[in-house]
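With one protein chain removed, the remaining protein chains of the complex are shown where they sit.
Going in written order, the chains are labelled A, B and C, and every chain counts its residues from 1.
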Amino acid sequence: MAEEAWGKWGSDDERGALNQIGVEEVKRALGLVRNAKVMSLAQPLSPQTPVPGHRAPMQHFMGRDGGDYAAGGKRPGGFQFAEDTVIMAMHFGTHIDALCHAWHDDRLYNGFSSNGTRSTTGAARCGIEKMGPIVARGVLLNVMDDSGKALTKGVPVTRARLEAAAAGAGVTVERGDVVLIRTGWIETMLTDPHYYDGEPGIDIGAARWLADAGVAVIGCDNFAVEAIPFPSGEVFPVHQLVIRGYGIALLEGLVLAPLAAAGATEFLFVAAPLPFVGGTGSPLVPVAVL
Amino acid sequence: MAEEAWGKWGSDDERGALNQIGVEEVKRALGLVRNAKVMSLAQPLSPQTPVPGHRAPMQHFMGRDGGDYAAGGKRPGGFQFAEDTVIMAMHFGTHIDALCHAWHDDRLYNGFSSNGTRSTTGAARCGIEKMGPIVARGVLLNVMDDSGKALTKGVPVTRARLEAAAAGAGVTVERGDVVLIRTGWIETMLTDPHYYDGEPGIDIGAARWLADAGVAVIGCDNFAVEAIPFPSGEVFPVHQLVIRGYGIALLEGLVLAPLAAAGATEFLFVAAPLPFVGGTGSPLVPVAVL
Amino acid sequence: MAEEAWGKWGSDDERGALNQIGVEEVKRALGLVRNAKVMSLAQPLSPQTPVPGHRAPMQHFMGRDGGDYAAGGKRPGGFQFAEDTVIMAMHFGTHIDALCHAWHDDRLYNGFSSNGTRSTTGAARCGIEKMGPIVARGVLLNVMDDSGKALTKGVPVTRARLEAAAAGAGVTVERGDVVLIRTGWIETMLTDPHYYDGEPGIDIGAARWLADAGVAVIGCDNFAVEAIPFPSGEVFPVHQLVIRGYGIALLEGLVLAPLAAAGATEFLFVAAPLPFVGGTGSPLVPVAVL
Partner (left out) sequence: MAEEAWGKWGSDDERGALNQIGVEEVKRALGLVRNAKVMSLAQPLSPQTPVPGHRAPMQHFMGRDGGDYAAGGKRPGGFQFAEDTVIMAMHFGTHIDALCHAWHDDRLYNGFSSNGTRSTTGAARCGIEKMGPIVARGVLLNVMDDSGKALTKGVPVTRARLEAAAAGAGVTVERGDVVLIRTGWIETMLTDPHYYDGEPGIDIGAARWLADAGVAVIGCDNFAVEAIPFPSGEVFPVHQLVIRGYGIALLEGLVLAPLAAAGATEFLFVAAPLPFVGGTGSPLVPVAVL
């Protein structure tokens, strides 16, 4: 159980379901572009960006700025410049989880020992630097309620709900897809101080249905893709199944309202996590081209 | 002088030459894909990644890792996870300079006051969050010497050299292009302790020629695009001209050898800086699709 | 006005009222020790330590820990070790303000231009590294209300209240003293989510009385020494007067309950800020020896 895709792409594989995306999938994705409209699906990043209680907010420091020149800083050859440094958690803002991010029984996806993930080295296996850029078909599944309102905290998005959303959009979820699920939850982030206390999201049945369809990535406009609170006695069951069992990366914190407003259902999707060696995830900017 | 593109896209514009990329340019770029080969042009990022002397190395800290479980950490519901935090300069690894990065006479691109760039706020104008994703035609200009060796420190890449490279590749630099210049310099980074002491790169004539051709972004496989040491009495003249005058972002630290090895000359280029509010640049993963 | 001590210790002086402590004051302080009881007046420091809204919490990262060995880390020669890194604001926990911390009219204490305090260099003048260790007589003034309850938010501690507290303790505030004022406010820190919204503290009259008495440092068991909300139309008037005008450093976030419980009124006081070059303050551990 829960080792569904282990060995599927070889015993050394660290990319998991990204292997579902082959040349034909990329070509098909490129062929979807109609208006050449380019959209970012990412949140802006700042110290004001909300974070869950166990993570620290981002910090942004200027190492040199316009003020330093206003105060008399030298300008050799007239040149002036500004630079800055950021401190941020990897699971911050719009980000993707590496396959080393979640597991159980001391085994990561594909059976790698979690003992290889250490303070001194980061993740020896399934780090974010193994992922590479993602170019695929993006599919938007809108599961907001019938009146167009955001789902509320804890509401599970079931397989039936995903199927209905796909049918409504006239799309079929296929191998290599990046499936983006719109619950409306992230629109509450900046106003709801309890944003991180729970969320609507997919349940285990929906997760398994997507995984068995061969999707490459599952994304959502919430902070952890799956419904929270969890079913009784379970903790992040979708993370455990999808990341560890199927080798499918989760894409969290997506901004999907503009994509929905543009009427997008399938589109070219491009995203590239920063290749932190041994990192467990990365903020990134997913791009849709309609 | 040196205000070449100010006002060209309106007095409030903060995106500069990215405005050169319109719907037609995106469509043309998408049409270049032949084999659907997806390539990253980015360096891996780690504490070992070299940095220039005035910047601190990246730091990567695990907030939770496999070792913590090996030492007895609790696993509620069986769940285990790892997470991490990074401290890094924005002009680190493969990165893009925002238009607020370099200027002179207290005026940024389009005339914005550099007094708006402060410790407390970052850049009020021309921050990296204004840039948005870049989808464009990528053009590779190989200016390594005739025997295929890297250019050496300080060697200026002139307009003539760029023209010859374009002719050799059978391409013409056009409006909206992302031009990537291969000097071979970055291949010395991991072995040459003096990597950051200087570099081959474009001179002011080459910069102006590219800018006047309407390119959207200029990239290079070195750390600052332009030749260092600078011409006598000047300091970062290309940065001043290109970023401030023309509103053209510079893309630095590119890994271009694999792209060259694949024989690429023109291709689909996609890159998306992280939208740090008020940031002066961003590490990113430029993607080429051949 | 408000330049009370400028020039008093020379035009180059950056230590201000610490100059009030001479050999005789140190000897007197040493002579106060009776029981050789050593007490820390500092808060423990952790990511859970509350911070005001505009500052980030401390972060504490293990670079190597016991878990890494449990997971299989190598032990050359049997040796194991742990190490860590901290990110923290200088005005965090129990800390002292350097004389460059607060000012007005672009002039610091002793007339130095605030233009010397820049992102690139920190404070060229009156940085925390100029302060040196403090060995002095400590005096505890308990201004909690008659029933022993903490003062409430905004309550001003006046000169009369300080005089009464001194009289009650049988001490006279003298030149070179480190005066520590106990309001009881810090005891609410861990339970009151509005701790940083305001505080009881000294008013401008009390501040001037202490300053004119020649005290070397003023400390308090709150976060900013002075009463907040401020008098109408004023912002940190005590900081402006005391730090800039008199060159007196403020010591904030003190834990004074144990000192009071021990019945201390005058004692040997030792504290030494970390000498960050150009720093605006420093967490530190003030020590009382009774």
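In this section, a residue touches a chain if its C-beta (ideal position, glycine included) is under 8 Å from a C-beta of that chain, and two chains touch if they have at least 3 such contacts.
Everything quoted here is computed from the prediction, not taken from an experiment.
*Asks:* Determine which of the presented chains are touched by the chain that is not presented, and list them.
*Replies:* The undisplayed chain, in the complete complex, is in contact with A, B, C.
*Asks:* Hey, which chain C residues sit against the chain that's not shown?
*Replies:* Listed in rising order, the touching residues are 23-24, 26-27, 30, 33, 35-40, 42-46, 55-56, 60-63, 65-67, 69-70, 75-91, 100-106, 113-119, 122-123, 129, 132-133, 135, 230, 233-237, 239-240, 268, 270-281, 283-285, 287, 289.
*Asks:* Using the touch rule from the top, list residues of chain B that touch the missing partner.
*Replies:* 47, 56-57, 59, 62-65, 67-68, 71-73, 87, 114-120
*Asks:* What does the interface between chain A and the hidden chain look like in terms of residue numbers?
*Replies:* Counting over the whole complex, chain A touches the hidden chain at residues 59, 61-63, 65-73, 85, 87, 119.
Basically, only the chains that are shown with their structure count from here on.
*Asks:* Counting only Cα atoms for the centres, state how far chain A is from chain C in Å.
*Replies:* About 45 Å separates the centre of chain A from that of chain C.
*Asks:* Calculate how many whole Å lie between the centre of chain A and the centre of chain B, each centre taken as the average of the chain's C-alpha atoms.
*Replies:* Each chain's C-alpha centroid was found; their separation is 24 Å.
*Asks:* For chain B, give me the residues that contact two or more of the other chains.
*Replies:* 61-63, 65-67, 69-70, 85, 87, 119
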